[in-house]
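Please see the structure below; I have some questions.
Partial complex: the chains shown occupy the same locations as in the complete assembly.
As written, the chains take the letters A and B, and residue 1 is the first residue of each chain.
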Amino acid sequence: MRHIKGRLQKAADEKVAAYTSSLPFDWRLYRHDIAGSIAHARMLSKHGIISESDAVIIVQGLESIQQEIEQGKFEFRAELEDIHMAVEARLIEKIGEVGGKLHTARSRNDQIALDLRLYIREAIAQTIGNTRELQHALVNLAEANMDVVVPGYTHLQPAQPVLLAHHLLAYFEMLQRDVDRLECCRMRADVMPLGSGALAGVTYNVDREFLARELGFDRISQNSLDAVSDRDFVLECEADASIAMMHLSRLAEEIILWSSAEFGFIELDEAYATGSSIMPQKKNPDVAELVRGKTGRVYGHLMAFLTTMKALPLAYNRDLQEDKEGLFATVDTLLASLAICAGMVSTLKVNAESAAKAAGRGYILATDLADYLVRKGEAFRNAHEIVGRLISYAVKKEKSLAELSLAEYSNFSPLFGEDVYSITIESSLAARDTVGGTAPKRVAQAVAAAKKALGQVN
Amino acid sequence: MRHIKGRLQKAADEKVAAYTSSLPFDWRLYRHDIAGSIAHARMLSKHGIISESDAVIIVQGLESIQQEIEQGKFEFRAELEDIHMAVEARLIEKIGEVGGKLHTARSRNDQIALDLRLYIREAIAQTIGNTRELQHALVNLAEANMDVVVPGYTHLQPAQPVLLAHHLLAYFEMLQRDVDRLECCRMRADVMPLGSGALAGVTYNVDREFLARELGFDRISQNSLDAVSDRDFVLECEADASIAMMHLSRLAEEIILWSSAEFGFIELDEAYATGSSIMPQKKNPDVAELVRGKTGRVYGHLMAFLTTMKALPLAYNRDLQEDKEGLFATVDTLLASLAICAGMVSTLKVNAESAAKAAGRGYILATDLADYLVRKGEAFRNAHEIVGRLISYAVKKEKSLAELSLAEYSNFSPLFGEDVYSITIESSLAARDTVGGTAPKRVAQAVAAAKKALGQVN
């Protein structure tokens, strides 16, 4: 039943086949596997390892197998243990013994390393694309709401007023770093391993640079033992994805908070909310909750494969087969979560009034008051304490800052003058006029810069 | 397109449906869901919440849906978001409006809590069953090889000779603890949550004790908010599974080591070994490697769901939907790994000669030599140092302990006499005659006790 037997006479039983077969998940690599095989066949014939006519037959065979798969006509038989054997077996079925020449100067160990690198290059490109879409959505939402003020929070307590656009652009920055990290990962994965054989290199005069060019790789691997046992690029991609999902989980958390009855800063589009099986009034942010919840899944796949890789001796061990399912699930989850977030952000409605009301609450201008005293000559630490006492007083009197009389102010510091009443949310925003600050002018610049960055990169 | 809309007018788009639907994985709960619904319908009619005739129609409808599913005739339509809605929608299709009464006094929140508890009870029972099979295999292998000596290792260095049977029974003990832990988990999961409603209880006169009896539960939940948001039993099951996989990874590691050319203590049956696509001589312990590798996967699912559960406010949040895929994958992996290990252990051949040769190597009897001096009156710490110096000498002279003359012995301590030569592997084994020690007599008792434990429990 098993295809490759070497000296083993007795077939593994079905339970073993089910436990060991990777075909149920690595079939997804068929395009990469066939592309690698076509390049390999061409290289073999170019260097006389197989004849040119054999190569033509093999390449045609492979191309028609790809068609069969894409047209749903290919039978992925359970007893074939992986995509490599599934394709090779079909090739021999189709073109006869010449198909048996394809695996010359190659091992499944370097073949799977190649396939996975081809996959990850593509997966990263898609992930960056979806990240860009979410960045677009954030920038658009920011631009459409340049006047909206929200409370800026620390410790989920109102701290200082900020522009909603400023808040949204914080996520733009996080996603920029995600793109940067993913591009570094792609660069490091961009290494062609074929020619490493099972572990020690091959005994044929293979042209590894030709293979790299054919398959669009930057460079070739430098050590055969490493090339067949290296899965750093899988781990790095999963780590990058974990950080990216962490970012999305923060965004999701804020969307959940902001669409609560208590905050009420935004309203989700119905397409991104869900009803309840029992409570007809509910409009639940299920989609955001799932983004937050699926973060665990992506972390888990990282931890899983780190564990799997721990303490494996060189070179290839079958444990490495565990690389794929987690990687695929990670990429799929991140891609879908980015797309979902882009849709959710694009369609939500901002409730500027509620946000403004919340931003006006409490003593959110206290820092501005302390800075006012500093500018009048008080040392910052003293100013901070004076304002602290003033606010304790106001809390006790149940007055807002605007409701305090100048006499009351003066009880706390002689430096207070009439101009203390010109401290407003607007003045507070405008005063934070540093690079990266929330002053409307600065935020407008940041929006412009973000749009430019997206335009250039996308 | 979405089935439950409440006040939501606009359908979620397909991408959202794909992102949020749990039907692709929770269909597996159909038996548990239907069993819960049948009990619920009976309870509703028993207490006059629905009529008896309605209940009969509903129960018949549910039973025929179960048949449809088991005969492969049920269409799991993608637009139905979960197994509960899929069953209810089909029920209404089949029996009309009366099907709409089934969800009275129930919410999907308590319904899924029920289904998952029914599932886990079953899953744990199966896991214990498979653990028992592996224990049987270990005890049988031990019993069939009572005379085989292997080096006992610490730090992978030969330390003291032990019986192979003694070594195998160490795994028996680990698996005993796994069974014990799983039984505690099952006991804690054995709580009936129906009647908790969405989060606050229900406004109907439900008979929760009746439901518990019908569904074979020990007790009912005591707080509705907790009942719909508690997933401790999932985490505990995943933690128990992680510890169990850790045990299997240790066994797998030893099987890999022992079947290496260098150790050579065992030979795997061909059904549990694999050939190579390029090296015809290879007989690889792939199956054991996958057991070791899949340990990561199980750890990962635990970490994933711990992460998901972190900091969720009460009560139900959609994040909880992430409980299922990881749990199913964990149970499936552990069940298969236990079964595979049982098969692998049952069929492997022991190479007693190689093992004995390895056990004779080095200075494995050094502890016995130190104990000899202690019995002659030396303080242990001194005896330990004397034997240390003696062995340094023997290493330098390239002599085994047996090859040292009495005069040489005497140079290190006057306490050495002719009887030092009666220290042998056999005497060493026999001397460890404590409960849990490797003396053949004790190991025979342990095998008997293990067989008894299996007989009683299974």
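Going forward, a residue touches a chain if its C-beta (ideal position, glycine included) is under 8 Å from a C-beta of that chain, and two chains touch if they have at least 3 such contacts.
Computed from a predicted structure; not experimentally measured.
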Discussion item. Beyond the 2 chains sitting in the coordinates, how many copies does the whole assembly comprise in total?
Written reply: 4
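In this text, only the chains that are shown with their structure count from here on.
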Worksheet item: With chain centres defined as C-alpha means, what is the inter-centre distance between chain A and chain B in Å?
Response: 33
Worksheet item: Residues of chain B touching chain A in their complex?
Response: 2, 4-13, 15-16, 18-20, 84-85, 103, 106-109, 197-198, 269-284, 286-287, 289-290, 292-297, 299-309, 317-322, 325-326, 336-337, 339-340, 343
